[in-house]
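With one protein chain removed, the remaining protein chains of the complex are shown where they sit.
Moving on to chain A:
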Amino acid sequence: MVIGLRQFMARVGTGAGEPVLDTDNGEELVHVQPSVSIALGNRSPDTPGTLYITTKQVVWLSDLDRAKGYAVGFLSLSLHAVSRDPEAYPSPCIYTQIETEADEDDSEDSDSECNDVLDLSKVTEMRLIPSDASQLDTLFQIFCECAELNPEPIEEGEEGGHNWVFSTDQLEDETGEGDDAECHFHQNPTNLIGHSNGDHDLARTVLELSHFCKNLQLQIHDQRFEDAEEMERVSDSSHHQHQ
């Protein structure tokens, strides 16, 4: 799912106008709250509309304009809270902060005030104002439950810290003699490096490469010893035979 707030226009049928969900991937509707206004950034509230909370995202659809709707995934909701302080905002609401792609310095204020066309991907604050303020605690609770359903996706290999290197001691044991090891390190086949995907594999790649170096050196030492012995035996036996 895209990071940040975005337009949402996919409505079911022509009547009730519920949002189209990604049911193939298990997205389900959790809660519907009618008569909710939405305020993006510092803009005045858009009203009236209906709030749909799903297992993956929060969707607000305008009741008046079928082409107007906004959605934000729970992965992008940094924070949500119940705001009842009239000094903070005139109406009790659910206040949310939205994570955006590139966190710029406070440019969202000027964007939302001056431009008619709002860049949704830069919106960092969103307020949802239900006409029924007694629903705020329920809405907050539902936001919590759905947020918990959306933890950060974990890539394989990160769990349990299996790829972590704790000290240079681990590497020193395996790289052996300095110069030879470095030489092989640079010349190592790039297929090993090509297999790593992202930073979390880097530690494993380093360890694999050092294993590789160690194995190469052992082979070289073995061959040298073998050659010397064979040559000695050969010269001895030939010497004997000639006599």
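In the analysis below, a contact is a pair of C-beta atoms (placed from the backbone, for glycine too) under 8 Å apart; a residue touches a chain by one contact, two chains touch by 3 or more; residues count from 1.
Basically, contacts and distances are computed from a predicted model.
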| item | value |
| --- | --- |
| Among "Sm-like protein LSM2", "DNA primase large subunit", "COP9 signalosome complex subunit 3" or "Ribosomal RNA-processing protein 7 homolog A", UniProt-listed name of the chain not shown | "Sm-like protein LSM2" |
| Positions on chain A contacted by the hidden chain, ascending | 77-85, 87-89, 95, 97, 99, 103, 124-125, 137, 140, 143-144, 147-148, 151-152, 160-162, 164, 166 |
